[in-house]
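A short worksheet on the structure shown next.
Excluded from the complex is one protein chain; the other protein chains are retained at their positions.
Residue numbering begins at 1 within each chain, and the chains themselves are lettered A and B in the order written.
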Amino acid sequence: MMNALVLQSDFGLEDGAVSAMKGVAHNVSKVIPIFDNTHDIPPFDIWAGSYRLLQTVSYWPKGTVFVSVVDPGVGTNRKSVVVKTKGEQYIVTPDNGTLTHIYEKVGIEAIREIDENVNRLPHSGASHTFHGRDIYAYTGARVAAGVIPFEKVGPELNVSGVIRLPFCEAELIDDAIHGTIDILDVRYGNLWTNISRELFLKLGVSYGNPVEVNILNDSRVIYSNVMTFGKSFAAIHVGEPLVYVNSLDNMAIAINQGSFARAYNIGTGSSWRISIRKR
Amino acid sequence: MMNALVLQSDFGLEDGAVSAMKGVAHNVSKVIPIFDNTHDIPPFDIWAGSYRLLQTVSYWPKGTVFVSVVDPGVGTNRKSVVVKTKGEQYIVTPDNGTLTHIYEKVGIEAIREIDENVNRLPHSGASHTFHGRDIYAYTGARVAAGVIPFEKVGPELNVSGVIRLPFCEAELIDDAIHGTIDILDVRYGNLWTNISRELFLKLGVSYGNPVEVNILNDSRVIYSNVMTFGKSFAAIHVGEPLVYVNSLDNMAIAINQGSFARAYNIGTGSSWRISIRKR
Partner (left out) sequence: MMNALVLQSDFGLEDGAVSAMKGVAHNVSKVIPIFDNTHDIPPFDIWAGSYRLLQTVSYWPKGTVFVSVVDPGVGTNRKSVVVKTKGEQYIVTPDNGTLTHIYEKVGIEAIREIDENVNRLPHSGASHTFHGRDIYAYTGARVAAGVIPFEKVGPELNVSGVIRLPFCEAELIDDAIHGTIDILDVRYGNLWTNISRELFLKLGVSYGNPVEVNILNDSRVIYSNVMTFGKSFAAIHVGEPLVYVNSLDNMAIAINQGSFARAYNIGTGSSWRISIRKR
């Protein structure tokens, strides 16, 4: 049985790097289907790589093998690993924080360190900067094609030792929910928070109700205003802001057909805090 | 028999949205080939989405299923539809004007509204903002794979009721052809007009002849000059402008190895009018 191989990286598509990875994979097996998650992860942004995995894995079949290469530490002693998730999928990646969201939200069944003696593209020994091609794509394709089983990738590691970036859950304190802005819906400039729909609904808010939204960068107030909780953009006029449930079932903030992030110059990460309360 | 699924959207490739669509489609059928038309439609630009379909569908085989998601009205009562074209292909899209060029230039054989009770990704009920993944990719893959026939997509609608954007045909008046600038050949900055080669040839112009080109934005003259009608860029020097027949068999304006659009700050749409006369 052939499984899909889904690649992501921070390489961009401007040069031949992604093509070389696909060539290596296609050389391993001419019949595994090869797809892209995204290759426009901002350079070295491990958090974004971790998030994009969480955003997508559940839509792919069991058995799918994901290869993620955001690897600022290539050449250090950071480990190269394959994990089997609780969703019965595989992820091949440097163990550098890329597995944070999968660890927290999907769960990891088992993790193995890649033994580079058996899992490295033959004759690729001289370059020490492109493990994405020489190790990750090669190993991912071999697992997807069933050339080697997960169990033969290399020695098993302790799941609790997976490297994780700081990961905060949103909280309901008194009558407000406090969370962070995890990432942008890049193209549209919408803010995606770490506040789940489930937690949000504890505010007792219904579609069409106004809510008060405060956004802080560290302690500085960047935005403070009232907006509608809408089922979709259809609930409001073009140019109006709204709070809505995004495609990952978390709360998001947008300006209908505008860019909220650009309008208020808003970034992402743990210093970007958001609170929402019923009005 | 498996048909190709060809996806286009205004989602960009920076995040996981397109990957999620492909995962849903691959989950429906592991053997349908999945391709991209483009995902760089400018956000909410229904006209461009409509044009990009016209630009490409005829090069794909009969039976191909296109999914187009430029959907500023997601969550409104705009309909989700599947059309069968007179070219024996299928297009899955919100009925919001995306079918304008196909309606006018290819023809629509039949149109059916998607019944979301049977054609929605299971367990995707909570999000109301990503029909591209939950409805369009899912339905497109099911039609491409033959899981459901077109006839079972949902109730038939009246073809004449398809939503169309204003669509002007170019005209020959006296000794000049008057048209509009439909779209840019983005990367090169060439102007693609709605003037067909057939209509243009009524001017009695041959390769190598000079023509006078006037470009107006509303009533303001933006460009007025004489250039050559060339068979290809080889007909003129680098840096010179020319009129040529583009890859859709319409008339286009370019600067050889330069950007006409950037040079004269030219946009697209019905307010951008162009006239060409024999000199």
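Methods note: contacts are C-beta pairs under 8 Å (C-beta built on N, C-alpha and C of every residue); 3 or more make two chains touch, one makes a residue touch a chain.
Given the structure is predicted, the values throughout are model-derived calculations rather than measurements.
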| item | value |
| --- | --- |
| Residue among A:Phe130, A:Trp192 or A:Tyr244 that touches the chain left out of view | A:Phe130 |
| Touching residues (missing chain, whole complex) on subunit A | 10-24, 26-27, 30, 34, 43-44, 72-77, 126-130, 133 |
| Residues from subunit B at the interface with the omitted partner, ascending | 2, 4, 6, 8, 13, 33, 35-40, 52, 55-56, 59-61, 64, 183, 185-188, 197, 230-235, 244-249, 257 |
